[in-house]
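This part shows chain A:
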Amino acid sequence: MSRLPLFTLALLAAAAAQAQDKVTFATNWKAQAAHGGFYQAVADGTYRRHGLDVTIQPGGPQVNNRPLLPAGRIDFLMTGNLLHSFDNVRNGVPTVVVAAMFQKDPQALIAHPGQGYENFAALKNAPVALIAKDGQFSWWQWLKAVHGFRDEALKPYNYNLGPFLANPKAIQQGYSVAEPIYVENQGRFKPVVHLLADHGFSTYSTLIEARTETVRSRPDLVQRFVDASILGWVNYLYGNRKAANTMMLKDNPEMSEAEIEASVALMKSQGIVDSGEAASRGVGAMSTARIQDFYAQMVKAGLYKAGEVELSRVATLQFVNKGVGQDLKARLGAK
Partner candidate 1 sequence: MTRLLARGGLPAATLLALGLAWELLVRWAEIPAYTLPAPSRIALTLWQNAPSLAASWWFTLRITFGALALACAGGVLIAAAFALLPTLERALWPVAVVLQVTPIVAIAPLILIYVPSTTAALLLCAWIVAFFPILSNTVIGLRAVDANLRDLFALYGASPWQRLALLRAPSALPYFLAGLKISGGLSLIGAVTAEMVAGAAGRETGLASRILEASFRTETPKMFAALVLLVLTGVLIFALLHALSRWWLGPWHASESAAGP
Partner candidate 2 sequence: MAAQAPGPARRDGGTPPRLALHDVHVRFAGGVAALAGFTLQAGEGDFVALLGPSGCGKSTVLRLLAGLQAPSQGTVSSPAVAGLADTAFVFQEPTLMPWASVFDNVWLPLRLAGQSRAQAAGRVHELLRAVGLADFGHAYPAQLSGGMKMRASIARALVTRPAALLMDEPFAALDDLTRQKLHADLLSWWQRTRPATLFVTHDVAEAVMLSHRVVVMTPRPGRVAAQFVVDAPHPRPAGFRHDARFHALCRQVAEALERSP
């Protein structure tokens, strides 16, 4: 066998290794299990194999990464629900959703057990509802309009469990795959968890947003990032996530490995990532119908006016629904 093809291959590989696209991806919180797939793709080299040199820029309690995307300071942005995208389109901000990593929004309300909050309808009568700024201006408005919650109960949530733990009658927001674990660790009780998604808040979550300009001029880059991220999630959920966890613990030392693993278990049992459309079409799947349905619900809730948002500009389906990661999942023997 001539050494030429081997040599050419080596050259190509070297060239490919050098032609890595530098990409910054900003998340919406400190590193946690709900970001696991992205950290996985960095830690196990999936991004690198797709020609991407990805830097993850975490968010945090007082950090708002969203303006960075239209300003060109980051390349991709993680957002928590479609409401942000509706707002962007309404205000003419040139960004678009390219993938939806979570089929279910883990946004939830948690309460003390044995206080009558086992029934979702009882939550609206809670004397104190601890909601953070981001939620106050988005899904809380939906809770008020559709489920009868009142502003009188609203108190600002500053990501401190203290007030909730101290007041048995209080309820607060949280991610169904995160806060209950912390509450159990600190408060030594299992809280009641009500997923908003189970009561009509049907948005996708952990969306990947990009500038429309990037989608138009560098679709290949976007496709590679989406594909690698999807593979990252499959590997994270069903494969060996040690390296990813270590990376996340470095970014957020306040977490523990046990908490991360508990969170992953919850993500799987609640079907956050890999249910519905994603089960058949792969992680990150989106459908126009579901976006339209969610918008219609928000219109009914009074958050938007009918026709105010051009839905075709909210998301593009060109990068997902291709079954990426399905065979990997099968190979990992996923359940």
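One rule holds in what follows: a contact is a pair of C-beta atoms (placed from the backbone, for glycine too) under 8 Å apart; a residue touches a chain by one contact, two chains touch by 3 or more; residues count from 1.
The set was built so that all candidates are chains of the complex that A comes from, given by their letters.
Model, not experiment: these values are computed from the prediction.
The contact partner of chain A in this complex, picked from the candidates 1 or 2, is 1. Contact residues on chain A toward candidate 1 in their complex (touch as defined above): 64, 66-67, 70-71, 84, 87-88, 91-94, 131-134, 136-138, 140, 151-152, 154-156, 158, 160, 162-163.
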